[in-house]
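Structure first, then comments.
With one protein chain withheld, the remaining protein chains of the complex are depicted in position.
The block that comes next holds chain A.
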C-alpha cells in the first residue's frame, strides 16, 4: 500500500466509487497524515460516498473553512502591525491562496502565517511585530544566530494572545543554498489581493512553491506542496513561467515539478529516473498513515541539508544539534 490511493482519489474522485471499508480507512488515514483531508473533502464534493464517510468529510471542510478565516484574520493583524513602518504584507503559501480564493486554497491546511519582507527591513519588521504582541519562540542563542546568519527567514515568532505563529521571510531559499531566487523581483511584481494584502504574481507563486518543494525540502508534506503546484500551474502562462524560472535560477526544478505534477495529479507525463525516485519518496505512506521506506526518507532528509549548506558548515551544524540531543524523526 502506498499513497497512490490518495493521489488517485485527488486526481479522479470517481475512482473512490470502488472502495470498500478498508480502502476508505486507508484513504482517510493517508489524507490526514498528508494534511490533505480538507482538499480531499473538496474534491469529493458531489460524489456518492458511504454514510460513515460523509460526516468525516463535512468536518474536514468546516475545519478548513475555520482555518482559512483564522489565517486571513492573522494576515490582517500583521498588516495592521506593519502599516506604521510602511511595509506592505506580501502573503506566501496557504494564507495567500485562502485570502485570494485560489483553488489551491480550497480545503487546504494552513499552518503558520508566512510573509515576505525586504532583507534590509527585517529588523524593523521584527520590532513592529513585537510591539504588536508577537514574541520569539526560540530562546536558544545558537538557533537565533543560525536563523539570522544562514536562513531565509527570521526565527519564528508567536502571538502572545492568539497563539499563532508568523514566519518572516526575507528571501526564498536559505542564503547558503545553491540556487538564489530573486526575492526583490518577486516583491516588485507582487499583486494586490485586497485591503493592503499582497501575494506573488502567478508565475512567482509557482516558482516559490517549487523552490520549497524541490530545491529546499526533504519532501516532508511534499504531496500537499505538489498539489499546490498542480493547482497554481493552471493560472500561469507557460512561456512567462519559463522566463521567470530562468530569472530565479530554478529552471530544472520548475521543469521537474511540472513533470511530477502532471504524472501524479494530472493527465500523465514522462518521468526521468530521478523523478521516479522523488515520486517514490512522495508516495511513501501506508494505509495506517505511517511513513514507509525509511531509508529513502532518510536519504532525502540528509540531501535536504546537503542542498542547504556547504558540507563543512553542515557538519558543524549537525554536531551542534546532535550535542543537544536533536535527532531526525
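Simple rule for what comes next: a residue touches a chain if its C-beta (ideal position, glycine included) is under 8 Å from a C-beta of that chain, and two chains touch if they have at least 3 such contacts; residues count from 1.
Just so we're on the same page, contacts and distances are computed from a predicted model.
K.L.:
Between "Caffeine dehydrogenase subunit gamma", "Hydrogenase formation protein HypD", "HprK-related kinase A" or "Sugar ABC transporter permease", choose the name on the UniProt record of the chain that's been left out.
P.N.:
For the chain missing from the view, the UniProt record says "HprK-related kinase A".
K.L.:
Touch as defined at the start, partner being the missing chain; which of A:29, A:125 or A:278 qualifies?
P.N.:
Selected residue, touching the omitted chain: A:29.
K.L.:
Taking the full complex into account, find the residue in A:62, A:135, A:189 or A:237 that is in contact with the omitted chain.
P.N.:
Here the residue in touch with the unshown chain is A:62.
K.L.:
Out of A:14, A:52, A:85 or A:315, which touches the unshown chain?
P.N.:
That would be A:52, which touches the missing chain.
K.L.:
I'm checking contacts with the chain that's been left out. Which of A:118, A:133, A:179 or A:289 qualifies?
P.N.:
Checking the options A:118, A:133, A:179 or A:289, the one contacting the hidden chain is A:289.
K.L.:
Could you list which residues of chain A touch the chain missing from the display?
P.N.:
21-22, 24-25, 28-29, 32-33, 50, 52-53, 55-56, 59, 62-63, 66, 288-290
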